[in-house]
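Missing here is one protein chain; the remaining ones are kept as they sit in the complex.
Now for subunit A:
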Amino acid sequence: MNYEDLIPADEICVRYKVERQFVSSLYESGIIQIVRIKETEYIPNDHLADFERMMRLHRELDINLAGLEAVNHLLKKIDQLNEDNMRLRNRLGLYE
């Protein structure tokens, strides 16, 4: 993974005004990934959208960590179902 694909976790905390613990909790719940390079922790760029989504849900809807885990799980499931749906539609097109 390139350095330009990583954002220091501390910088994210400052920018989004969140506590470091929140980032760690999301990592421990498996919602985001953290990469450690020489004592510094980074969040990969492609996990930023997941982080932002969870932050909004936590702040705007007061959803606690357990709730975020459940929401994340269900959203991933929706994504998977949408993908399956798209694949099946494309396959169906073969016989139409």
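Note that contacts are C-beta pairs under 8 Å (C-beta built on N, C-alpha and C of every residue); 3 or more make two chains touch, one makes a residue touch a chain; residues count from 1.
Going forward, contacts and distances are computed from a predicted model.
Trainee: Of the options "Ubiquinone biosynthesis protein UbiV", "Stage V sporulation protein AC", "J domain-containing protein" or "Nucleoside ABC transporter membrane protein", which is the UniProt protein name for the chain that has been left out of view?
Mentor: The missing chain's protein name, per its UniProt entry, is "J domain-containing protein".
Trainee: For a quick check of understanding: of A:R20, A:R56 or A:H73, which residue touches the chain that isn't displayed?
Mentor: Here the residue in touch with the unshown chain is A:R56.
Trainee: Spell out the interface residues on subunit A facing the chain that's missing from view.
Mentor: Those residues of subunit A that touch the unshown chain are 15-17, 49, 52-53, 56-57, 59-63, 71, 75, 78-79, 86-87, 89-91, 93-94.
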